[in-house]
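Every protein chain except one is present and positioned as in the full complex.
Up next, chain A:
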Amino acid sequence: MNDSLDPRVNRLRLDKNDGSFKVEEGENWNVFEVFHQEKRGAHHEHVGCVHAPDANLALIFAKEQFGRRKKCVNLWVVRSADILAFDLEDEDMFANNPDKTYRDASGFKVMEKINKFKAHTK
């Protein structure tokens, strides 16, 4: 029935498949988020996720998936279920951050005051 160009495929005797096979929910384990550190001293940055039965194997899969190209010195994994995040709809609570100039160095005009003082005392 199967007449593949690949002798290995023919040896699988695929015609014996009855076609009823189904993957069960949960069979592909849990999801872990992966964080990649490019060099010592740098932050770990989120790069994606892997499916794994536990954290140890998640690290191994993460190395294959996210550590096989470019520089990498370290990886973190954490279960997606353990990530706590704000609701995206609440992003307006950060909206006035840029207005808080009293939190920024640029919000304080020191030189203006010094120059005014110097001009005044001359």
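Note that a residue touches a chain if its C-beta (ideal position, glycine included) is under 8 Å from a C-beta of that chain, and two chains touch if they have at least 3 such contacts; residues count from 1.
Basically, contacts and distances are computed from a predicted model.
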From the options "Ring-1,2-phenylacetyl-CoA epoxidase subunit PaaA", "Anti-sigma factor", "NADH-quinone oxidoreductase subunit H" or "Sarcosine oxidase subunit delta", the chain left out of the display has the UniProt protein name "Ring-1,2-phenylacetyl-CoA epoxidase subunit PaaA"
Which parts of chain A are in contact with the chain that was left out? 2, 4-6, 8-9, 12, 14, 17, 19, 21-31, 33, 46-51, 53-54, 57, 64-65, 68-69, 79-81, 83, 85, 87-89
